[in-house]
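One chain of protein is taken out of this complex; the other chains stay put.
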Amino acid sequence: MNFGLSDEQGLLQDAIRGFLEEQTPLDSIREFAADGNGLQAEIWQGLIELGATGVIIPEQFGGSALGMFDATVIMEAIGRTVAPVPYISTAVLAPIALLGSGSDAQQQDWLNKISAGDVMFGVGLTEATGVRRDAGLKLVGSKLSGKALFVIDGLKADQLILAVGSDTLVMVDANAMGLTRNRLNVSDKTRGMAEVLLDQADCELIGAAGSAAQTISKMIDAGRIGLAAESFGAAEILLYRARDYALERNQFERPIGSFQSIKHLCAEMISDLEPCRSLIWYAAYAYDELPEEASLMACHAKANTQEVGKMVARSATEIHGGMGFTDLMGLHYWLKRIELNRQLLGGPEATREAAARLQGLVA
Amino acid sequence: MNFGLSDEQGLLQDAIRGFLEEQTPLDSIREFAADGNGLQAEIWQGLIELGATGVIIPEQFGGSALGMFDATVIMEAIGRTVAPVPYISTAVLAPIALLGSGSDAQQQDWLNKISAGDVMFGVGLTEATGVRRDAGLKLVGSKLSGKALFVIDGLKADQLILAVGSDTLVMVDANAMGLTRNRLNVSDKTRGMAEVLLDQADCELIGAAGSAAQTISKMIDAGRIGLAAESFGAAEILLYRARDYALERNQFERPIGSFQSIKHLCAEMISDLEPCRSLIWYAAYAYDELPEEASLMACHAKANTQEVGKMVARSATEIHGGMGFTDLMGLHYWLKRIELNRQLLGGPEATREAAARLQGLVA
Amino acid sequence: MDLKFSEEHEGFRKQVQAFLKEHKATAPTMKAVNGTSAAPTPEVKRWQKILIENGYTARTIPKEYGGYGGEADLIKGLIIQEEFIAADVSTGLTGQGISMLVPTLLELGTEEQKQKWVGPTIRGEVVWCQGYSEPGAGSDLASLKTKAVVEGDQFVINGQKIWTSSAHFSDMCFILVRTEPDAPKHHGISYLLMPMTTPGIEVRPLVTITGDAMFNEMFLTDVKIGVDQIVDQRGKGWMVANATLKHERGMIGNPAQTEANLNALMKLMKAETCDGIRAVDMPVYRDRLMRLQGRLLGLKLHSLRLLSDDLNGKAPDHGGLIVKYSSAYLNHEVYSLGIDVMGELGTLYNGDAYQSELDWQKMYLGSFAGIIGGGTAQIQKNVISERGLGMPREPRVTLDNKGWAMM
Partner (left out) sequence: MDLKFSEEHEGFRKQVQAFLKEHKATAPTMKAVNGTSAAPTPEVKRWQKILIENGYTARTIPKEYGGYGGEADLIKGLIIQEEFIAADVSTGLTGQGISMLVPTLLELGTEEQKQKWVGPTIRGEVVWCQGYSEPGAGSDLASLKTKAVVEGDQFVINGQKIWTSSAHFSDMCFILVRTEPDAPKHHGISYLLMPMTTPGIEVRPLVTITGDAMFNEMFLTDVKIGVDQIVDQRGKGWMVANATLKHERGMIGNPAQTEANLNALMKLMKAETCDGIRAVDMPVYRDRLMRLQGRLLGLKLHSLRLLSDDLNGKAPDHGGLIVKYSSAYLNHEVYSLGIDVMGELGTLYNGDAYQSELDWQKMYLGSFAGIIGGGTAQIQKNVISERGLGMPREPRVTLDNKGWAMM
């Protein structure tokens, strides 16, 4: 019995963390944040070389046939460095869409490309997790019209996978005629979120129309687990940076970390945060091994981690005092990643309501 | 302009506080808590002599024709001493019922008795603020049947005023044929809460059947404001007792009140509690002078004070450590009063929902 | 991630299940044993004997001291817990003698002490209470003042203890006393074994917030016990007590209990109504329930992670330090929601007819013990930040009640 990472997963974690920590100094984060596209090509390339894009893809398509647990390990490392890469869309959500509902040809074609790092996907699931304003897609034959909001990593993607309603998945070339995409100006500048406008754009169905409800549901589960892992990684970094800063920063002839108020803030942060790790691990494990528990665990992992993550981000910012409010230490990149993740694929209230529904608690 | 007590109200406050503080040492609270009836005759008599039962009763019925604000000052003082007296039922809710819907004869008869201290009332409004289990009253002619739960101060009362549904008020003699009352074992032993079983008991209508909706609504408003004031008084005492204890109690060669964690707990308590005072004052003032604002303010005063009061009670208990857990210092009497008040006439969630409804926010 | 147990362990589980099937009819329930404040009945002692013989309690205690003599196996322990809880069968006697004194004696006692006390204690023949806290020594336990002076071959003890649960039916007390008044405070304490029948001991029940008297005050006036009734050396009592406290800390904050409470809460919310609407159908309560469930799952899985780390020989990190603190508040909030959904009925307790199946009010009031007892929340947060996060210890300053330094 081992609740946690296997030896291989430990090595994977070390490799990904090591690579990302080396590649994402604060200056480079600032640089791509200013660029606003939320993508850093060298980092993406490095992750591809480490095999990160293929972890949940079967070997026959060039992947390493590991599981969601391994993807979660990678997502957490991405959260720790707020690395601007389209990982969750390309390496988690797109493969699940293709494996769950794609034709043999689609799988053959795209999964191999994903494993090899030859394509970037953007994924838009807001049709299935909460429609805002005038968003909404309409499919007539293979022509797609309407508006998709908050397409994750959609700004620089080559291909977009979009949910139409809650039971149909389509893939559309990002350069298709009739498709326009616009940058959404989210405060987290390390992720390229897109609005996609479609006017009779050609698209390909992933599975027959109306047949993809279960696949979409799995994408949402995996997305929630992945985002929770990312936020956990970001929150853990914030917590330890706050602790370290508190030990260095002197006021009133002593490190502020020697004041009980700061010590207790740190104690509260770790007490609330640490259990999230196990919750996320178990949710990912359930996704791989215990499908009947996966959706509930995904909801709780996301809702709980996002509530705690927000608290940790606030407390860590407070402990940094004025330094937390400036860009000088870059703390806010981590905070903003947590804030964005909180809202993606269902905020805490919506996710808890989903958890209640799964248990038959909603009349 | 004066936001607060007038000079006369200041004198009233001093008189009532002084009397109650003298009359309710911890030992005597313990004594009547053990008795379980929630009434202490000497204290009640003293309040009558101070004119406290007549504050909202017009002079023609022997009262002093003051207002809800003055009653609130008295309720706060009762909360400070957890005095076991049927004040809110007899001196606040019953007069409002009689003044709002009673006949001339009823007013003449009962209001004079209340002013003079010759009668104790119990009041049951749960029919109008949330029916639990199999509670429910049925009125046929002047015969009342069914069950009233949580009749406030009902255990030792001479007369009971009960809401039937949300628009009818009746008065019934506590010794009427067909009426049985049983003690409800609430953890707050300083208040005599009753279950009242009725089997064709004779009763008197207060106003015509179906005509008392507005009166009941005013009773609920006044009850919420009064309970909030009581809880505020109790919470303020707990806060200062905790502060004082923290300054006396030494651990690790220093008073525990010199530890920042304890100081900050106290700071959080007072920061949350102090605004409740103004909120309650204003709600009472609105009840007297700005009727269109009264219901909303009553909801917020109750909901906010009860949430804060619970936090203060918990923190004060924590600061007392083991002493907070025992009966030795009697701290729990105040905590239990706050806990009981939280649930009476609508818990915080229900009261906030009522506040939203009053503003047209509930579809 | 591998949550499967080995075949050996699954075989062990079957064995436990078979045992439970056989004995269920005659075995006492969990509540019958742990829910009482009285000395063990003959039935309970009989059951305890069966449990020891089968290795379901006192499992790792050597045979020569009356135990089962099994090897330490956390998973077997876990399986026993799980299966007994599922069957609602008592896992045997708990109490401070078994959970705290016995491990301490096995670690630090003399051969004679082990021979004399371990067997009778685990069999329920000798019941112990703990004499640690004093009115002036709570969080700062080491400032305790109850003193013992040697006169001839006896310790003469004078002072006052508090929070001595089960003192009114205990046979023995393991007590901390100050024997070296001139030594620094942590070095002047001794750990003694005191018969409760010794003249000069007065036990008074301590009524608590719940209305019950689960605890006692104990007054000691010229209580005389032999100088050999000491564990380890004079002046080493603090170290001995810490070996014991280590065992206590782990006891408080049990996710399995919290999970049972949350399940009961869910059931309650499906049953209780207000104006005919079930509590679970009120979205604000439902959301609170889901928040609590999320936190509970986190803590439960966290505990599993800690168990796994322990099993796999990983060095303990900060993880273990947070369990007690977090569980205490979580329990408190679970009970609080239980009361809120019952409204006025939630304030009823102690057998009132309108109470629900569980006494939510009493559990709520009792939950303050979890926040305060065994190290208050403030002390826990000190420990978490200092030992868990490597932050500085509180500076040692002696202050008066205005905050001025005293020399």
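Here are some notes:
Order as written gives the chain letters A, B and C; numbering starts at 1 within each chain.
Methods note: contacts are C-beta pairs under 8 Å (C-beta built on N, C-alpha and C of every residue); 3 or more make two chains touch, one makes a residue touch a chain.
Since the model is a prediction, treat every value here as computed from it, not as a measurement.
Contacts of the undisplayed chain with the visible chains, over the whole complex, involve A, B, C. Screening B:Tyr87, B:Phe150, B:Tyr285 or B:Trp334 for touch with the missing chain picks out B:Tyr285. Annotation for chain C: contacts to the undisplayed chain at residues 282-284, 287, 391-397, 399, 401-405.
Contact residues of chain A toward the unshown chain are 126, 130-133, 149-150, 184-188, 193, 195, 247-248, 250-259, 261-262, 310, 314, 317-318, 321-322, 324-328, 332, 335, 339-340, 342-344, 347-350, 353. For chain B, the list of residues touching the undisplayed chain reads 1-6, 69, 243, 246-247, 254-255, 257-258, 260, 262-264, 266-268, 270-272, 274-279, 281-282, 284-285, 288-289, 297, 300, 303-304, 307, 349, 352-353, 355-356, 361-363.
FYI, only the chains that are shown with their structure count from here on.
One inter-chain figure worth recording: chain A and chain B are separated by 51 Å, centre to centre, where each centre is the mean of the chain's CA atoms. Put simply, the C-alpha centre of chain A and that of chain C have 42 angstrom between them.
Of all residues in chain B, those that touch two or more other chains are 259, 261. Of all residues in chain C, those touching 2 or more other chains are 378, 381, 394, listed in ascending order.
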